[in-house]
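Complex shown without one protein chain; remaining protein chains in place.
Our next item is subunit A:
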C-alpha cells in the first residue's frame, strides 16, 4: 500500500512496460500500456472505449467528468497480450487545461473527431499539436474519425483525415462505436505498433 503504484511509467523513460504486476519477471509477451483518449466533447470517446471494453453501445449521452479509467487486455496473434490502461478524458472545455494530468506518461494517444463535425476535426488538430509539444516524445498517436455510420451526414472527407495523419506520422482509422465497425481493429493496430521491450 502506498503511493508506489502511482504513475509508475512516469519515472522510467520506457512507456510500454512489461507486465510485472505480480512480481514476476518482466515478460515481453505481456505488455501493459497507458492509453489516453482526447477529443472534443460528444465525438464518441466514451462510446469507443465502452464498445472496446464491454462490447456495449449506449446511445444516451453521458458527458464525461474529469476522466474515466478503464482497462482491457487483448491477445495478439503472436500470443502476446496487451493490457490497455485507458484514460477516457472529458472533452468539455473546462477540463482542457487538466489534460496533461491524464496524457502525461501515456504511451499511446488516441485523438478522436466526429466525421460529421468539422469543428471537432479542428479540435483534434489542436490536440495533436498539444501532444507534439507536451506529450512523451515517443508517444504513438492515432487519429480516429468516429461515427462513420453517419456517412450521409459526413462533413470531414476521409481523405482529409488520412492526409493530416500522414503529415503527423499518425495511424488513421475511421470507426463507429455504434456499429462496432473498426473498434477492435483500432486497438489491435495500436498494439502491433507498440515497441516490444527487449527481454534481458
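We take it that a contact is a pair of C-beta atoms (placed from the backbone, for glycine too) under 8 Å apart; a residue touches a chain by one contact, two chains touch by 3 or more; residues count from 1.
Operating definition for what follows: contacts and distances are computed from a predicted model.
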| item | value |
| --- | --- |
| Missing subunit (named according to UniProt) among the choices "DNA-directed RNA polymerase III subunit RPC3", "Thioredoxin domain-containing protein 17", "Vacuolar fusion protein MON1 homolog" or "SRP54-type proteins GTP-binding domain-containing protein" | "Vacuolar fusion protein MON1 homolog" |
| Touching residue (missing chain; options A:57, A:126 or A:171) | A:126 |
| Per the touch definition above, residue among A:74, A:96, A:158 or A:194 touching the missing chain | A:96 |
| Selected residue (touches chain absent from view) among A:35, A:48 or A:67 | A:67 |
| Interface with the unshown chain - residue positions in subunit A | 1-3, 5-8, 40-42, 46, 50, 60-70, 88, 90-98, 101, 119, 122-123, 126 |
